[in-house]
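Yeah, one chain of the complex is gone here, protein chain that is, but the others are all in their spots.
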Amino acid sequence: MSRYVKKRTKSLGQPPGSLVHIGEIVTEKTKITVIDYNEKKYEHKTDVPLKECSRYFDSATVTWINIDGVHDVSVIERIGEMYRIHPLLLEDVMHTGQRPKIEDFGEHLFIILKMLTFNEEKDRVEAEQVSLLLGKNFVISFQEREGDVFTSIRERIQGDKGRIRKMGADYLAYSLMDSIVDHYFIILENFGDKIEELEEELLEDTSPKTSSRIHSLKRELVFLRRSVWPLRDIVNSLERGENALIKKSTLIFLRDVYDHTINIIDTIEAYRDSTSGMLDTYLTQMSNRMNETMKVLTVIATIFIPLTFIAGIYGMNFKFMPELGWKWAYPTVWGVIALVGVGMVIFFRRRRWL
Amino acid sequence: MSRYVKKRTKSLGQPPGSLVHIGEIVTEKTKITVIDYNEKKYEHKTDVPLKECSRYFDSATVTWINIDGVHDVSVIERIGEMYRIHPLLLEDVMHTGQRPKIEDFGEHLFIILKMLTFNEEKDRVEAEQVSLLLGKNFVISFQEREGDVFTSIRERIQGDKGRIRKMGADYLAYSLMDSIVDHYFIILENFGDKIEELEEELLEDTSPKTSSRIHSLKRELVFLRRSVWPLRDIVNSLERGENALIKKSTLIFLRDVYDHTINIIDTIEAYRDSTSGMLDTYLTQMSNRMNETMKVLTVIATIFIPLTFIAGIYGMNFKFMPELGWKWAYPTVWGVIALVGVGMVIFFRRRRWL
Amino acid sequence: MSRYVKKRTKSLGQPPGSLVHIGEIVTEKTKITVIDYNEKKYEHKTDVPLKECSRYFDSATVTWINIDGVHDVSVIERIGEMYRIHPLLLEDVMHTGQRPKIEDFGEHLFIILKMLTFNEEKDRVEAEQVSLLLGKNFVISFQEREGDVFTSIRERIQGDKGRIRKMGADYLAYSLMDSIVDHYFIILENFGDKIEELEEELLEDTSPKTSSRIHSLKRELVFLRRSVWPLRDIVNSLERGENALIKKSTLIFLRDVYDHTINIIDTIEAYRDSTSGMLDTYLTQMSNRMNETMKVLTVIATIFIPLTFIAGIYGMNFKFMPELGWKWAYPTVWGVIALVGVGMVIFFRRRRWL
Amino acid sequence: MSRYVKKRTKSLGQPPGSLVHIGEIVTEKTKITVIDYNEKKYEHKTDVPLKECSRYFDSATVTWINIDGVHDVSVIERIGEMYRIHPLLLEDVMHTGQRPKIEDFGEHLFIILKMLTFNEEKDRVEAEQVSLLLGKNFVISFQEREGDVFTSIRERIQGDKGRIRKMGADYLAYSLMDSIVDHYFIILENFGDKIEELEEELLEDTSPKTSSRIHSLKRELVFLRRSVWPLRDIVNSLERGENALIKKSTLIFLRDVYDHTINIIDTIEAYRDSTSGMLDTYLTQMSNRMNETMKVLTVIATIFIPLTFIAGIYGMNFKFMPELGWKWAYPTVWGVIALVGVGMVIFFRRRRWL
Partner (left out) sequence: MSRYVKKRTKSLGQPPGSLVHIGEIVTEKTKITVIDYNEKKYEHKTDVPLKECSRYFDSATVTWINIDGVHDVSVIERIGEMYRIHPLLLEDVMHTGQRPKIEDFGEHLFIILKMLTFNEEKDRVEAEQVSLLLGKNFVISFQEREGDVFTSIRERIQGDKGRIRKMGADYLAYSLMDSIVDHYFIILENFGDKIEELEEELLEDTSPKTSSRIHSLKRELVFLRRSVWPLRDIVNSLERGENALIKKSTLIFLRDVYDHTINIIDTIEAYRDSTSGMLDTYLTQMSNRMNETMKVLTVIATIFIPLTFIAGIYGMNFKFMPELGWKWAYPTVWGVIALVGVGMVIFFRRRRWL
């Protein structure tokens, strides 16, 4: 089945807000990690039992609850109850085939993003759904599997690098988004390298494989584009600062993310133009070569077929063929052959085929 | 005749609001089903006689009148009178070739949707027109034929699942729309599978059938797109909540339908890109193969035609051909043949044709 | 000269508002028909002399003056004076190459539409300009030639069918527009049938004629699209009800015309997609067939050219060719031929050419 | 160098507002013509000395100063001083590679238009820059060379035809624009004729020249489009009547020019569609013919190559070839040849190649 739609037969006919996991299950056990911090305090717990999570709901410190694995209905449901999350949001967390989007529920900001990785083996971009829920003092992040995207942020919090410990939950949410968006550049660099390689291949030596590589690159760019495009509206809507959860001091950073997003979209479009151009180049090359092949065939065939006919004539066994007995017949035939041959060559020269 | 326009010669020159059925008649007899419910009460009647319908007009309970078959003028006319529906709306109900649309008549909201099914036999998507009329306490749904799309909703009402019994007629209308939109995903999954199959076929082994399958897929996607596209505006206009018939509590659910619609449209666009890509791939493959074929022909012909000419020369029967009597003439000819042959092979190697 | 622009050399350098007829003259004599009615009264006069027309200007009844033939400057000028029409409008009436448009002059609403008919002989859509001038109590319609589009409306007025006799001049104008728009559906049905035929032709048996039919269909769709597209803005601008001449009771009917227009435009777009798809299909088929042809040629030539070479070798007349005298030479040659032939066949099987 | 950009190396690094002529010099001497008029007065002077021009600056009559030739810095500079024109505007007058545009300087309205002519010899559309400066009582028009576009307006002023003598400078400016726009229709007619010719050529008899004519037509349409497109915004911005220099009575005429502009743009688009369609038709025809050619070659080669092989076999000179001595061998071979030939013909009939 295609990457663009995930089997949702399980949820058909269910009342809205029913929690059914849609997508592949890629983690065995749901794992909860909590980081709780403010300028002075720092607490980091892994494998936190579910019931302990409620404790952080009202704390004045910033709490980041990270949940790896979204297939376990009971976990998602309990978290939802503790943090008073609307069932439709929980449904979206579990339906991993969502389009990136933002939903403003007043006291909650809910953001769905796509974490993209390039699977070298399958030669395709793969998307993992990351959902962020921003509340007054907390951020809950849901990932399909354990990943290392957020490691640098964890380190920044722990080491008190940058301003992250001094800012609120909105800055944390920004940092998570920024770190996801930053990883898109790695894929773009990867694609940039491939385009360069293909451009050189096109200049030097192409084979049918070249075309299939261009086609596959084009297909992946289409996928990439669809995953990144909605991001623009998301960041733009955040950056306008209409929700009270986003403080003014964070807005300037969101503008930076917005710039990155535009940059990424722009680059994808440039890559799409490049691949289209390369495909055109390839097809023109093919056409040129076909023409070249045809010319070679035509030149050879057109020169030798009439000559073979002449030879064939004097290979006939008729009794009464006066020429056969003539003394200078054989050299004369060679002369005719030379004449026809040279005439043909001149003809092809004129047509610039030789 | 094409799927996009239905013969309307019958209605030409008629004054506006004339009730004439346009489209194929697919049900023999119009069938009326009434479900009347509120939080406590539940009543379900099938094959309700027409005159009984008026009874529900003023009731405080939510009434859902489902009418299967829209070709019977007298039935549609009577329903129209009972529920004070504008003749132009009734005309639209009977003209089954309408585009999906929404009309706000203040006390009535009129919605035309397309129920889509994939006909495996004819290998094409088929559309059935479903019209919904939302009034203060009632929803009237018109279907061209009896279907099982709404079964799950009937069950939810009967079994009091979800919140449907607690909400009003607007929530019922939402549920009907949601159930139609949800069924689009089944078609998308079907198409997704086909695309995957075709992508694999393209990698392994193509035949002219592959191209005709891609073309037919593309055609169906165009049809699908045209049927789904107007939905966006419909749901969006509902979701803005400008009509008093839509209560605020229902809006959040409509936003969910809107998300689904965007998701569907997005997926269709992605599929269209995919099929276009596959077609390009197919054509490039064809071009590559043609080139391959031409090369084989050219190599063989170019090597053997000159050689055959040489053989032809010494097949001539001239009396005076000194070479014929030479002792080493025959091996020499073989030598020349070998030389020409090898020369050609080297020439083709250089051109990378071999 | 093309359909899109009409020779206007006659009007070059004339001051604006000069009355010069541009276009083909298709009627010999201008013919004026007047229908004057209200709920009680009905009067129908044909071939009305020009001077009598002024009589209806101030009457409280609704007056419909229909003028067939717009090439006679004196007639148009006199009508203009009687009904105080701006010279620029009269100029537009006589320049039959106008684009459909609406002009709001406060006390006059001026609408230019295109009446379309499909000329089976020339296999092309033909457009006739119809101008409508709506005043307080009158509608003046200008047609290039006598037609039967408005017959049904005449009958409705005469027979007092529908609400037409009860409504004002604006409803009459709406009815005329509606009847023109309704006739577009006939052309669409015609095109729909052609598309279906072509689709079947593409599945079964194509010839170069198929492609020229698709191209001609495409060309006509482009023409159709350009004629219909401006209609959308016209009806939309009317429907917004900004001009006092359009009463509120008529607006709902204009919304219906708007729906039809959208439906027509939508269908034209769908047809354009269909024809593009068919053209692609045709070209892919051509490409497939070319490949097929090439394969046949290559297989035959590649098998027999080397064999003919072998035969040619032993057709040489050298005195000293030891093989010629060998006893088993001839069967051996057959053996070699069989080997080469079988080898080739296996080679082509591997390439899936056989 | 291309038509789209003119060498401006001369003006590089100059401060803004520096007067440097950019473009070809096409007139030897700058020529100034003044027409001064109102309802009663009419004065027409040619070759007016520069210093006399200032005299008309404050007169209550309408003054039209027409300047042919814009390469003379001193003339342009003096005119600028007399009429207090901003240096940036004078710079634009002299840079003849400007895009059509309008600039509102409050007391001046500055309009740049392109006068288009079709150069039959070079088979291309040529553009000449016309700048109009509208002040309170005067219009200054700058042309690159003397032309006869404005002749009809001169005659209208002189002969007091139409309302031009009764209206102000704004109406004069409108008349000049209208006359330029009207001349575009001549080019459109010219192109329309070419398209008709090409369409007939495509139906009857095409040659590679046909394709190059279509391509050249397409190229000229692109140029035409770029020259006309900005006009829309110019006329639209005038027609909105935001500048006090444009009186209300002139607005209705500007709306007429706007209509013409839309009509022209629309026609250009239609022509572009036509040429694209013709190119597709041509390419499909080429493809059809190629296929036809290939079929002829394949049929002939496939029938005769195996037959020649058979003949070749019995042309071998082996001593021991039993068939050579058989009595009925020769007729048998003919039989085999006939069989193979007929078989091939049947095979090709089946494939519908014959």
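As written, the chain order gives the labels A, B, C and D, with residue 1 at the start of each chain.
Heads up, the rule we're going with is that a residue touches a chain if its C-beta (ideal position, glycine included) is under 8 Å from a C-beta of that chain, and two chains touch if they have at least 3 such contacts.
What you see is a predicted model, and the numbers here were worked out from it, not measured in a lab.
A.B. asks: For the chain omitted from this view, which of the shown chains does it touch?
C.D. replies: Visible chains that the missing one touches: A, D.
A.B. asks: Could you tell me which of D:Lys122, D:Lys327 or D:Arg350 touches the chain that is not displayed?
C.D. replies: D:Lys327
A.B. asks: Can you work out which residue in A:Thr46, A:Ser59, A:Ser74 or A:Ser152 touches the chain that's missing from view?
C.D. replies: Going through A:Thr46, A:Ser59, A:Ser74 or A:Ser152 one by one, A:Ser152 is the residue touching the chain not shown.
A.B. asks: For the chain left off this view, which of A:Pro87, A:Gly192 or A:Pro208 is in contact with it?
C.D. replies: Among A:Pro87, A:Gly192 or A:Pro208, only A:Gly192 touches the chain that is not shown.
A.B. asks: Write the list of subunit A residues that the hidden chain touches.
C.D. replies: So the residues of subunit A touching the unseen chain are 151-152, 156, 161-164, 178-179, 182-183, 185-186, 188-189, 191-193, 195-196, 252-253, 255-256, 259, 262-263, 266-267, 269-271, 273-274, 277, 280-281, 284-285, 287-288, 290-292, 294-295, 297-298, 301-302, 305-306, 308-309, 312-313, 315-321, 352-353.
A.B. asks: Could you list which residues of subunit D touch the chain missing from the display?
C.D. replies: Given the touch definition above, subunit D has residues 1-2, 4-5, 7-9, 12-13, 15-18, 86, 88, 97-99, 101, 103, 205, 208, 211-212, 215, 218-219, 222-223, 226, 279, 282-283, 286-287, 289-290, 293-294, 296-297, 300-301, 304-305, 307-308, 311-312, 314-317, 321, 323-330, 333 touching the missing chain.
Note that in this section only the chains that are shown with their structure count from here on.
A.B. asks: By label order, what chains touch subunit B and subunit D together?
C.D. replies: Shared contacts of subunit B and subunit D: C.
A.B. asks: Among all other chains, pick the one whose mean CA position is farthest from the mean CA position of subunit C.
C.D. replies: Relative to subunit C, the chain with the farthest C-alpha centre is A.
A.B. asks: Determine whether subunit B and subunit C, two copies of the same sequence, contact each other through the same residue numbers or different ones, counting it as same when over half of the numbers at the interface appear on both sides.
C.D. replies: Looking at both copies, the contact residues mostly diverge.
A.B. asks: Angle of the rotation mapping subunit A onto its copy subunit C, from a C-alpha fit, rounded to a multiple of 5 degrees, please.
C.D. replies: For the C-alpha superposition of subunit A onto subunit C, the angle is 145 degrees.
A.B. asks: On a C-alpha centroid basis, what's the spacing between subunit A and subunit D, in Å?
C.D. replies: For subunit A versus subunit D, the centre distance works out to 42 Å.
A.B. asks: Where the centres are mean C-alpha positions, what is the separation of subunit C from subunit D, in Å?
C.D. replies: It comes to 26 Å between the two C-alpha centres.
A.B. asks: Touching two or more other chains, which residues of subunit A qualify?
C.D. replies: Residues 315 of subunit A touch two or more partner chains.
A.B. asks: Going by the touch rule set out above, what shape does the chain contact graph take here: line, ring, star, complete or other?
C.D. replies: line
A.B. asks: Go through the chains and record each pair that touches.
C.D. replies: So, checking each combination of chains, I get A-B, B-C, C-D as the touching pairs.
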